[in-house]
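One protein chain omitted, others in place.
This part shows chain A:
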């Protein structure tokens, strides 16, 4: 069975139902609107470029076992496996990847969301607070006293 999806900029994509159902949101919509499938499902927060990429991801992972529980992703114990395809998939520019994280979040494609978050974590790894602020253009809104206190309290993490 096929399902049609419409991106925020009006482009329509037709995919297999089981592929679209990797998105928790779409899966729920399909249950509710079972009778009414003449119209494409609108995805108001996802542009055509990102949607195409999300679909590409879902096509590749259509047969993966589903993981419902977020705790299963608790990374340091059990890192999710990233296969070669996933590694290739994440070779895009940062902006694209961040757009994909937002798309995965709004469509609730959990494995893609976690893949993206891992990518984002790799970017901030081993960066100082100043470097992170520069990269993402964030203002430091702590007072110097607060900064000192936090730094002192976190000494134990440097073991």
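Here is the rule we go by: contacts are C-beta pairs under 8 Å (C-beta built on N, C-alpha and C of every residue); 3 or more make two chains touch, one makes a residue touch a chain; residues count from 1.
Here is the rule we go by: contacts and distances are computed from a predicted model.
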{"item": "Among \"F-box domain-containing protein\", \"SKP1-like protein\", \"Actin-related protein 2/3 complex subunit\" or \"CMP/dCMP-type deaminase domain-containing protein\", the UniProt name of the subunit that does not appear here", "value": "\"F-box domain-containing protein\""}
{"item": "Contacts of chain A with the absent chain, listed as residue ranges", "value": "73-76, 94-95, 98-99, 101-102, 105, 113-114, 117-118, 120-122, 124-129, 132-133, 135-142, 147, 150-159"}
